[in-house]
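Below, a portion of the complex is reproduced, with chain positions unchanged.
As written, the chains take the letters A, B and C, and residue 1 is the first residue of each chain.
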Amino acid sequence: MKPVTPTITPDMVRQHGMTLEEFRRIQDLLGRAPNVTELGIFSVMWSEHCSYKSSRYYLKKLPTEGPRVLQGPGENAGVVDIGDGMAVVFKIESHNHPSFIEPRQGAATGVGGILRDIFTMGARPIALMNSLRFGAADHPRTRFLVNGVVDGISNYGNCTGVPTVGGEIYFDPCYNGNILVNVFCLGLVPSDKIFLGNASGVGNPVIYFGSKTGRDGIHGASMASSEFDESSEEKRPTVQVGDPFAEKLLIEACLELMNEDWVVGIQDMGAAGLTCSTFEMAGRGGTGIDLELSRVPKREEGMTPYDILLSESQERMLVVVHKGMEEEALALFHKWDLDAAIVGEVTDKPVVRIFENGNEVVNLPVELVVDGALDLKRPTKKPGYLQKVDHVNLADVPDLARGDETLKKLLASPNIANKHWVYEQYDHMVRLNTLGLPGSDAAVLRVKGTKKALALSVDCNSRYCYLDPFHGAQIAVAECVRNIVCSGGGPIGLTNCLNFGNPEKPEIMWQFEQAVSGMGEACKFFNIPVVSGNVSLYNETIGEAIYPTPTVAVVGLLEDRTYHTTQWFKEEGDLVGLIGLTMEELGGSEYLSVMCERVEGKPPYLDLPLARTINNLCLSLIKDGLAVSAHDCSEGGLGVALAESCISHPHAPTGAVLDVESTIRNDACLFGESQSRILVSFSAESRTAVEEKAKAVGVPFKVIGKVGGDSLVVNVNGEEFINEEVSHLKKLWMGALESYVR
Amino acid sequence: MIIRPEMLAKIHITFKNGVLDPQGKAVHHALKDLGYDEVSGIQMGKYLEVRMEGVSREEAEPRVKEMCEKLFANTVIESYRFTLDS
Amino acid sequence: MNCGVVVFPGSNCDHDCFHILKHVFKLHTEWIWHKGDMDLSRFDLIVLPGGFSYGDYLRAGAIAQFSTVMKDVIRFAESGGRVLGICNGFQVLVEAKLLPGALIQNNTQKFICKTVPVRVENTSTAFTGECAGESVLNIPIAHHQGSYFIDPDGLRQLEENRQVVFRYCGPSGEVTDEFNPNGSVGNIAGIINEAGNVMGLMPHPERCADPAWPNLDGQLIFKSIIKSLQSGVSA
């Protein structure tokens, strides 16, 4: 060790975001005090972001296995088999804190990070999605943040040539001080050519490649592990700038490299940079690594070992190749104009030793760093607010005599408005796979060389989760699955991004525990393995937490791509049927929020067995060629779903006349958000066949009207309730989002 | 006729020290390929000219500063400087 | 017929163009790597694909025009070989001065990805012969710097020589501001050189040429090229 190492003071420990208990634990297990560089390493590796110390205990409740699962959680991303010798690799990840500080670069580097997680495993990234949450649409910062985030995603995704095929965007005051930027990526890989991030084979060289290391992003991981306060300004120089061009080269170079038999293990440098990839690769390989920092390509002069090891410069990778193949590998990287250097070697003792010009500056046992953080079983406590909000008194909400104005207001509300302002900024077609473009329930991509297609959807209604995190999380899973089903697919895997407040507060931990339990139960019920995920805690500003937001992304498979179905009505004269039950449920609805500014009540009841039967029915109607459109009812209920089925057609909107029978309040009938409802349309000749199928499985089903005309007309119990020209509705719905964010 | 004072603010925005400049990097690379070996470094930045009417230098100064901080520069990663000509 | 698809660092529609030529039209198709110093004379068609060559840094296409392969492409074009530049490929062609004008940032300030109608202004070129009678095609655009600019003199020349091949238009062919997605001068979406062998366009015909999608309007352009080459008529 260098003798000049300053002794570590309690202040330094705190500045590194560690508790004194944790520091004592390090000292005890290490048998000595760490030096400053080592302290830095512990601080990032034991941070919430890297160690999952608050969440790991609960995450065990999620089902992670299934016959298709080739790789569950623990690697850079999960892998699910889709047959035909192919597999999909996918994951979702958050970049919330950086995007709040610098929306454009924060979001861009979020895309970069998730892309690397996918191609690290040998997969060609073929689709991106994003789940975005901003503060109130009229909050002064929202416009700036939305524009920056969307621009950042657009720029990075488009430049790397990976289509952004779907996503979601919500506005709610609970995100005023903490926006959420969750990015999902899916890649395609031959199922026998999956690469893992492990360093094995003593004597094998460790190669660094990609961009040079600068001083950027030092301590990003620990930033993501603490709340925002006024001093977050100070943390600003840690913002990284993304270089999508470098990333594109990195993708191509990696995939070319993986065509060869040279690679032993490979991992990107994400949060905690070189440190994390070195320790994790050694950890998975059960080996050690010797690293020489003077060989690391650097962008700046005078970087200390601390800087180099903790830098979060983007677009960098670490690979272990078979000994003797290093020159070939380097030549390949240079072909792609990437910096590359042999920086180390795999050793047999499970210790990472790091040298600077031959002087040892770090010497740490791998296991202590990678797995040493104690799982905290943090206390939980049911939050007091629930008592105030978990019921809704409709006595002072007069029922609606007509629904036209409400429908228009909902269609023009930012959460329901059409999102083309966002997705037209994304190249969603490149690579020629996108059969189902953004604008329907799920994105659908063909799998070249097979008959198959993939369906992707990302979802979470965080208002429901605020009112009841257990059922809210279940609903998120169910809705995502329903989106897949409406598009003609069946779910095969799930990934999640759990965005919550400060886990040190028992109330937040309670939300977390409830949401994970609910999600786990729903996944078990639907038989969907959770193969990857991400946890983002400390989404709080000055003590104000966001609504619990357990975002889920579900990947579905269409055995035949001709099953692909869209949400809009197709032909005049087709009949419209509603599968499912409408109950008097207004709790947590968009209607209550937009029309009455109330966030209260219980989220709608989710009957899992009924949801499954309905999904099966819908799928079989699609597969038998009976249903020509299918759309699930979500925010805004039946009324909005009907309007969307009329107006979301990419060319011409079409009207419909519906006759609804109801024994409940009008507002609940049209704008309540009862779960597991799907609108389908089919030709008049198919009516008997459809009705018989529904009857056979005992699912509530009613033909409620007919496609045609220029207006959406809804009669309730024989009385006209809505009558609006569809061209007018379309204009409102298409133009609304832009009017808020531009 | 009243002559309204005119001010011209010339604003330069560049990346802060240590922040990656991907454009500069790519352009530098291209110059090397073209044989400009004497070039040892490139910084890419933005340049704005803002014309203002009816304001004195004293009035213009804080306004331009404000525009830079609010809109032109992203002070998290960029720094700015400006001059005022009349 | 031999086709070559150029791969610049940062090209990302190269696979798509390759796929359409090779797997849909079953043409012999090869990759052309940007660093190669090669004789292109055995090719009948060179495609410069879309993407972000060199990150589109500085200006789209600015750096790519100097890559080694462009010297060969220029030579190929000058000797009458057929060159098709799509999106970024179009940007490279104007930067390399194989086509007149320039492409600047969309007036919307945003990247735009959507399918738009374009009117075929000249159906007698080697790239559009099959479009006769189908004068409005629906083709996706996907670009940030697609606003075509040329000075009034240059524009007059283009018009006189019938070098404007495509214009953005409405569903029934209306060429008006309302249907100009990006601020291009004269709604111009694609042009050809005077000799008629080099065409550049911002819309992506390769994105509507695969039978997996209902819209096959882009096929007309590829079919036109094939037809004109088969008939042996020089451009």
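We take it that contacts are C-beta pairs under 8 Å (C-beta built on N, C-alpha and C of every residue); 3 or more make two chains touch, one makes a residue touch a chain.
Note that the structure is a prediction, hence the values are computed from the model and not measured.
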Taking into account all copies, not just the one displayed per type, what is the chain stoichiometry of the complex in this file? A x1, B x2, C x1
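Assume only the chains that are shown with their structure count from here on.
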Interchain centroid distance [CA atoms averaged], chain A/chain B, Å: 37
Which residues does chain B have that touch at least 2 chains other than itself? 22, 26
Going by the touch rule set out above, which residues of chain A reach two or more other chains? 243-246, 337
So in the complex, which bits of chain B are touching chain C? 22-23, 26-27, 30, 33-34, 44
Chain A contacts chain C in the complex at 151, 154-155, 158-161, 243-246, 248-249, 335-337, 420, 423-432, 435, 446, 448, 561, 650
Per the touch rule above, chain C residues touching chain B in the complex are 54-55, 57-58, 63, 66
